[in-house]
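Of the protein chains in this complex, all but one are displayed in their positions.
Chain nomenclature is as follows: A, B and C, assigned in order of appearance, with residue numbering initiated at 1 for each chain independently.
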Amino acid sequence: SSVVKHSRGKIFLIYTGGTLGMKRDPIAGTLRPEPNYLVQQLEILPEMKSNDMPEYTLFEFEPPIDSSDMEHDDWVRIASLIEKNYYDYDGFVVIHGTDTMAYTASALSFMLENLGKPVILTGSQIPFAELINDARRNLITSMIFAGKCDIPEVCIFFNNQLLRGCRSRKVDSWSLDAFESPNCPPLATLGMEINVNTDVILNQPKGRFRVHENINKNVAVVHLVPGFSDEAFENVLSEPLEGLILSSYGSGNAPAKKKKFIDAITSAVKRGVIVVVTSQCLRGTVNLKQYATGKSLLDAGAISGYDMTIETAATKLGWLLGLGISKDQVKLLMEQDLRGEFTKSKTKKLNIML
Amino acid sequence: SSVVKHSRGKIFLIYTGGTLGMKRDPIAGTLRPEPNYLVQQLEILPEMKSNDMPEYTLFEFEPPIDSSDMEHDDWVRIASLIEKNYYDYDGFVVIHGTDTMAYTASALSFMLENLGKPVILTGSQIPFAELINDARRNLITSMIFAGKCDIPEVCIFFNNQLLRGCRSRKVDSWSLDAFESPNCPPLATLGMEINVNTDVILNQPKGRFRVHENINKNVAVVHLVPGFSDEAFENVLSEPLEGLILSSYGSGNAPAKKKKFIDAITSAVKRGVIVVVTSQCLRGTVNLKQYATGKSLLDAGAISGYDMTIETAATKLGWLLGLGISKDQVKLLMEQDLRGEFTKSKTKKLNIML
Amino acid sequence: SSVVKHSRGKIFLIYTGGTLGMKRDPIAGTLRPEPNYLVQQLEILPEMKSNDMPEYTLFEFEPPIDSSDMEHDDWVRIASLIEKNYYDYDGFVVIHGTDTMAYTASALSFMLENLGKPVILTGSQIPFAELINDARRNLITSMIFAGKCDIPEVCIFFNNQLLRGCRSRKVDSWSLDAFESPNCPPLATLGMEINVNTDVILNQPKGRFRVHENINKNVAVVHLVPGFSDEAFENVLSEPLEGLILSSYGSGNAPAKKKKFIDAITSAVKRGVIVVVTSQCLRGTVNLKQYATGKSLLDAGAISGYDMTIETAATKLGWLLGLGISKDQVKLLMEQDLRGEFTKSKTKKLNIML
Partner (left out) sequence: SSVVKHSRGKIFLIYTGGTLGMKRDPIAGTLRPEPNYLVQQLEILPEMKSNDMPEYTLFEFEPPIDSSDMEHDDWVRIASLIEKNYYDYDGFVVIHGTDTMAYTASALSFMLENLGKPVILTGSQIPFAELINDARRNLITSMIFAGKCDIPEVCIFFNNQLLRGCRSRKVDSWSLDAFESPNCPPLATLGMEINVNTDVILNQPKGRFRVHENINKNVAVVHLVPGFSDEAFENVLSEPLEGLILSSYGSGNAPAKKKKFIDAITSAVKRGVIVVVTSQCLRGTVNLKQYATGKSLLDAGAISGYDMTIETAATKLGWLLGLGISKDQVKLLMEQDLRGEFTKSKTKKLNIML
């Protein structure tokens, strides 16, 4: 079951925008995106002339998009480009700003069903155009993964690690080691060679590749803080909301004594709103059966997000709600692992009292 | 400038609730708080008989409060207890559930002005009543810090580290090493001995100790996700909101092209709402001058939360808005370091282009 | 394949000495071992009265041994005690000083063949007798692992992690988190519960348990430094040396141009000395085929220690040389994984040039 292919490979490269391709304004000294600049840079890049590099076709978003400005339509544009070119290329690289890269990677994970080829998102903290940068290695390594490895997943490559897209988070706004997948080991690591963690990588899909383009936008995230206003919470839950990601405390706890809060959830759930409980903690999982404060959420009709990131819970729910299936099916699939997005408990837990 | 005192010390111990003091129900097997249980346990604890342990007075919340249920009034109860007993004790230990401990610690940091004695919050992942637990060491070490060290700060002690309260976050819902202060070194570390990092600890205050009890509740946190609804955002910003913590992307970025979003902030700011930009990243700082997407927030009248945690930004803003000072003063103080809550850039940054 | 047993369990507890059981001299204030002190302490320990704790028999070394003073005969004493009591107990706990605990754990791993029950070594950085200590949790958790888990391995439990004995190293002389198994994941972790990593734990042996007591002492470790003296090296290699662990650079490199050094190895190997190459690096593995400087060692007849620790390579070689088998068999077994002591490459490596 080798993941490494020995042909040269052919990839489709999408430049959506972001720091990686920015250019310094010769007068103002500030960085800004410039159409065509990255194309020209790649053409003169010595590495691209090597027979060991995959061939590539570059598609550039015009204008390039700062990742903070990315919206659902942009995810659809990327997904459509992959669909259109799916059978003509060995893999896909998406150059993307770092800020919402984890959201886009999560969304694409769900939008691309039965994906059988690598889709690697990458970017950088320092532009390609600077003397010292992380752009060059991030980009070239991503291209090699996309062109030469049979990894049928949406991934993020950043600073020596290939991470599962729907497990990744930007955890550092400054460091070159900006991304982590806190509850999932990396799919591969770059050291003296590239080590691919074959135990973690998903199997090739059996079904035919297809793309889902309809994402429901009526999903919100509420970050709990002590003493939050019940009225504000009720406002958020009001029409047209269809899905709520609750960023709760610890292993999925929320104020059980706040009757209005619990009532608001109960009645929203009755109206058909899907309420998913995630955690403000970077590591660990939601377990709604552990404490009374979690159990009250369960009783109100909320469901567990397990160790899904907020990025993934939000995009998965928007995608499920856009599929045109019943609310019961949405709930069922929300608690099923579809793309490796949460941990199916493998390790044995020993109840320390007996 | 020694931080260690050699008398026995005398501390005031407040048990608010939380996992640390829970008891196993002998029939159901589940954990639940039980009044008086911790008092009895501490009385028979062999360590308490040692002459090296501080003397203590224990005050127990009746009923004990799960930390997910903690509200502003509970912060006020804790602060009042400290005020009432301030001159009779060497220090204070607050036993607290882990879920919102970082919020309470942040809030107390601001509510207790000119604090000259240690206030140590602690708790545990496993109850004191279990065979294997982290409760015993967390509690005893906290008591020793409170009784014997001149650390004039609100702190969290958890699993070998004494952290500044207004820098701490619960980052792991499962591990015994549950807390971190991502952008600030620990104040002290427990190893073979206790190492106190005297360079980081705040100086003794010059003014007289006083307690602020009025916290403004009209503060909300909004966690941005790509494609969020403008209407929902406008709803949150509507009356009676007075303060907004924006949990934005990366180093403080938000969609610059979403005209309605920027307009909503601009008009809210004009109405007097204070908008503070923090980051979804665990590490790093907000810098609104770096990218156009940050600059648009600045232009709309938002202010930077630098590397403040969301926990701290929200509680600091609620406290400032409760002081009865002008909005301009609130803005000014929000960007000033009052309790060591953000990093005043000490290290030299080298612009790598020249 | 559950690793957790639900009976109470019965364990044999060996106190060899070390910080854990020391007592403070009431006059001098210094710590020193005292016969019978730990026995008395355990008897009055409240946890020991719980029906959830394994029953135990305690055997104390008289006098207790500081782990820096541990020698082969002491390993034999421990192994013999385990052999004698093997069928009467569910598991074994060995209380040991931290300094050479990784050596003893490695040695026991090899001396105890077809081990089918847990042997847990533990100790502490702070004595049991101190107000704040890591001794209590380390000891109680080790007893529960030994009495209630089917882990057929020699392990070290320290500060929340159960590590494979023959992979462990003491990496920090001060921190309570003193041990690591740098190239092997922990067998179990203590958090809110105990998570057992069943994928890593060895299978139950098929053969009958037996103990090897004959360890060859003619094994030395040589730590290379640039410009070391050839004469000194030749001296070490002289009679009666039978085994040499070379603590070399990086992935197993040594000065290829130092003709006398290479000649000394060549002629030692010809005389029957087994030369095993390990690394001064904490992480990573020896690969003698990568560079000319490694290949010269291979050509001289040295063999690879892969990612074995120095502690393990030295004890494994002493044990193999004590088995009375041929030198060729020793070499063969040295490069075979017998107790999980090195990594059989599982992950795929991608040659980045193709």
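Following the convention adopted for this analysis, a residue touches a chain if its C-beta (ideal position, glycine included) is under 8 Å from a C-beta of that chain, and two chains touch if they have at least 3 such contacts.
This structure is a prediction, so every number in the text was calculated from the model and none was measured.
The missing chain, though absent from the display, is touched by one residue of A:V3, A:M53 or A:A105; that residue is A:M53. Interface note: of C:E34, C:D172, C:E213 or C:D299, the residue touching the hidden chain in the full complex is C:D172.
The chain omitted from view is touched by exactly one of A:S68, A:T141 or A:S248, namely A:T141. Only one of the listed residues, B:I82, B:L139 or B:I194, touches the absent chain: B:I194. Although one chain is not shown, part of chain C still touches it, namely residues 24, 29, 32, 66-72, 75, 98-100, 103-104, 107, 126, 130-132, 170-175, 178, 215, 217-223, 225-229, 232, 235-236, 238, 241, 247-251, 253-258, 279-286, 291-293, 310-311, 314, 318, 352-353. Contact between chain A and the unshown chain involves residues 46-47, 50, 52-53, 125-126, 131-134, 136-137, 140-141, 144, 160, 172, 174-177, 189-192.
In this text, only the chains that are shown with their structure count from here on.
Remark: rotation between chain B and chain C after Cα superposition is 180° (nearest 5). Chain centres here are Cα averages; for chain A and chain C they lie 42 Å apart.
For chain C, residues touching at least two other chains, in rising order: 52, 144, 192.
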